[in-house]
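Take this structure first; my questions come after.
For this view, one protein chain was removed and the others were kept in their places.
Per-chain numbering from 1; labels A, B and C assigned in written order.
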Amino acid sequence: MRKVAVIGMGHVGATAAFILFTHGVADELVLLDKNETKCRAEWGDLRDTLGRNDFYVNVKWGDWKELADADLIITAFGDVAASITTGDRFAEFPINTKNAVEVGQKIKDSGFKGVIINISNPCDVVTSILQKVTGLPKSQVFGTGTFLDTSRMQRVVGEKLGQDPRNVSGFNLGEHGSSQFTAWSTVWVNNRPAKDLFNEAEKEEMDRLSKDNAFMVGKGKGYTCYAVATCAVRLARAVFSDAKFYGPTSCYVESLGTYIGYPSIVGKHGVEEVPVLDLPADEQAKLEASAKKLKDSLASLE
Amino acid sequence: MRKVAVIGMGHVGATAAFILFTHGVADELVLLDKNETKCRAEWGDLRDTLGRNDFYVNVKWGDWKELADADLIITAFGDVAASITTGDRFAEFPINTKNAVEVGQKIKDSGFKGVIINISNPCDVVTSILQKVTGLPKSQVFGTGTFLDTSRMQRVVGEKLGQDPRNVSGFNLGEHGSSQFTAWSTVWVNNRPAKDLFNEAEKEEMDRLSKDNAFMVGKGKGYTCYAVATCAVRLARAVFSDAKFYGPTSCYVESLGTYIGYPSIVGKHGVEEVPVLDLPADEQAKLEASAKKLKDSLASLE
Amino acid sequence: MRKVAVIGMGHVGATAAFILFTHGVADELVLLDKNETKCRAEWGDLRDTLGRNDFYVNVKWGDWKELADADLIITAFGDVAASITTGDRFAEFPINTKNAVEVGQKIKDSGFKGVIINISNPCDVVTSILQKVTGLPKSQVFGTGTFLDTSRMQRVVGEKLGQDPRNVSGFNLGEHGSSQFTAWSTVWVNNRPAKDLFNEAEKEEMDRLSKDNAFMVGKGKGYTCYAVATCAVRLARAVFSDAKFYGPTSCYVESLGTYIGYPSIVGKHGVEEVPVLDLPADEQAKLEASAKKLKDSLASLE
Partner (left out) sequence: MRKVAVIGMGHVGATAAFILFTHGVADELVLLDKNETKCRAEWGDLRDTLGRNDFYVNVKWGDWKELADADLIITAFGDVAASITTGDRFAEFPINTKNAVEVGQKIKDSGFKGVIINISNPCDVVTSILQKVTGLPKSQVFGTGTFLDTSRMQRVVGEKLGQDPRNVSGFNLGEHGSSQFTAWSTVWVNNRPAKDLFNEAEKEEMDRLSKDNAFMVGKGKGYTCYAVATCAVRLARAVFSDAKFYGPTSCYVESLGTYIGYPSIVGKHGVEEVPVLDLPADEQAKLEASAKKLKDSLASLE
């Protein structure tokens, strides 16, 4: 049986729980949040859905001891309002670095031995803290990172060509934040490289659009939830089915010495491998700058 | 191709749109709301999900002319805060009766010829107005009504017995509001009638729990969305597949002279039949009282 | 992770495996058959599907040691041609009672500790043997039994009324074979009991039609697969999600002293409860006659 806990019942966590529930991905679903009223409400809304859902799911709430035998945890705590208001995911840095320590400790105390997929922002930093505090192997703790930014890029490129975003391969790399970038050298559509399809102005325009879209969603609804929660559940499915799925996550990249958005192989043990990307110098420089920003942030905490 | 429009991008409408999107129920999805910023944000969040969704869906927003060739509309407009704060869905009566006229007129002007499933509260009243204003046949306009309350009842009965809510048959009837009630004479579990399973005190306790749960969800998250939106999409699926599905909806019951929560047969033309329920006198009286409340409310508008 | 083994790669077993695969019900799927060529072929066909499936599934074949840590086994061995040619599922009795001992022993030897759902015919007899040989608790070994016959009855009643078969509640009981019968006292549609909807002639006609349909499918395609395999997977889903789902299975009924088609509660431990049905005398007599037939058959083996 697949037992999943979602920590943080804000819009993102609740949406992740709902996706797990409505697609029958989880057999047992545990909802956790400091705000017990909110947590219990999300539990109640899901329980009231059971009579109309294609799947039965055993939904529980509030008991951190349930983590002991959970297979997978999705973390989605934080104060997203801060990010949205400022337009910078680092606005959640002060509060979520503290949350991460607290949540990580609770996870550790529970005896949890599974895989953690972190969504909380700043994603790479929080993932890093969760790994350190829980003491789990680096492979078992990773974040959605630029899996979301990549989806946004695919959408923009797809829209430009009037095509299904899934026709677009390639990655956004780096921090899940302002220093992330589309590695255009990796982008292919219809078996043609981006460099043959788009000029520099077009690529810049798409970079801008991709960021504007995220900002427009955040401002317009006060948060974003569907894309990021769907990303998290897709990674959860890769873990459960041991898919050895290749996609960008916030994973620990040895050569950069930090968690950062980078393509990885996801299977039942989490990020099981991080194949080296051969990037052109300018993209490698951007990646290293992004890594430095993340390492400096983490260092500032000590 | 299945073309669905969702009118009202509050939490309920957005969730309905997401369910249609994430399960591939709609091929083309049109999002509409007076608040264009919010509407465009929901559109953006879904578009950003396309790269990670199992289904491609053509999501659009803001153009009411798209209704002309839509197959189905889900309406979910209103000011749910009013209902939650007061604990009475009739708190939305003043605003939503006006909204219903306005939205109904826009639907009519578009030339829409399909089926409307209404969620907006007070559900039975708004459904009634939408039918009148659009001039569509009564069969083609119906509401989620007590399909939701019934699911809540199933859940409570299921929890009491420690079973899947889908083991529980039977209905909640009447207004989707304070005068609705569980028609215990219709409730069966494990091939045994409720009267053999529960005493009066237990039934009252479950009635109370069912209402408390809804209230607890509303208070706890500021709205309810998963159960009601799932109900709407399940009815939409019955329409698309012409299932002749039997379940309670807010449908027009000739003998009661009003839209009200009552079991009906749902197929491609909407509510295609309303088989008569043979109720005991006390339940029939409750139903008629509920119908009177609804008719009086509508009369008060003229 | 959900690990399922399917034993018997005839049409039924292969279809069950495909449903598990195409709906992502199994994370790991083990295909087993004496006929290694056939088994490997089904494995190859599923593996070739992976690039187009919504789910990754780790499909393996041929290694009985994989049963050791499987969560669930579906058994679908046998020589269906014998049943089809003769029109009697007992035609497989001589061969499948031997197969059941052989397969049961292999399961036992593997150290398997999970739940077995048996499809092989004669379903109730084979289920009984599998339970005895494996030594697993009776709850953990059950069969699809009249879950299929019930679906066939629902379909016929639904067609008669022009409705979704899922509007029809009630059960077929007894042997999954010629002595099974529709317990019309349990059948309700649209909240009305069968006795108010149909006269005796109509009920007999529907009984006949239901059997004729099964025969027509068997003769026409040489086997039946979609309905029965879907039944098995639906029960598997109830086990994985611990649904406490109420439906007819071939389960051990204490008062009858045999495995037989009877409504039961299905959860993670298999058939966790068999609530007593209060049947009218004529139906109870039919049920007891059916039970006697099954017990006599089993006795004849000793």
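Everything below uses one rule, namely that a contact is a pair of C-beta atoms (placed from the backbone, for glycine too) under 8 Å apart; a residue touches a chain by one contact, two chains touch by 3 or more.
For clarity, every value in this text was computed on a predicted model and none was experimentally measured.
> Which one, B:N58, B:T85 or B:S300, makes contact with the chain that was left out?
Answering carefully, the residue with contact to the hidden chain is B:N58.
> Just name the one of C:G220, C:G257 or C:P280 that touches the chain not displayed here.
C:G220
> Which residue from B:D63, B:D242 or B:D278 sits in contact with the chain not drawn here?
Touches the omitted chain: B:D242.
> Quick one: say which of C:L46, C:M206 or C:V266 touches the chain that got left out.
C:L46
> Could you pull out which residues of subunit A are in touch with the chain that's been left out?
Answer for subunit A: residues 54, 162-164, 166-167, 169-171, 186, 188-192, 238, 243-246, 263, 265, 275, 277-278 touch the chain left out.
> What residues on subunit C make contact with the chain left out of this view?
14-15, 18-19, 21-23, 37-42, 44-53, 56, 147-148, 150-152, 154-155, 158-159, 164-166, 168, 213-214, 216-221, 224-227, 230-231, 234
> Hey, which subunit B residues sit against the chain that's not shown?
Within subunit B, the residues that touch the unshown chain are 1-2, 24-25, 27-28, 55-58, 71, 237-238, 240-243, 245, 268.
Methods note: only the chains that are shown with their structure count from here on.
> Shared interface numbers for subunit A and subunit B above half of all numbers used, same, or below, different?
Same-residue interface.
> Return the distance between the CA-based centres of subunit B and subunit C, expressed in whole Å.
Centres of subunit B and subunit C (C-alpha means) sit 36 Å apart.
> Taking each chain's centre as the mean position of its Cα atoms, how many Å separate subunit A from subunit B?
Their C-alpha centroids are separated by 33 Å.
> Residue numbers in subunit A touching 2 or more other chains?
Residues 56 of subunit A touch two or more partner chains.
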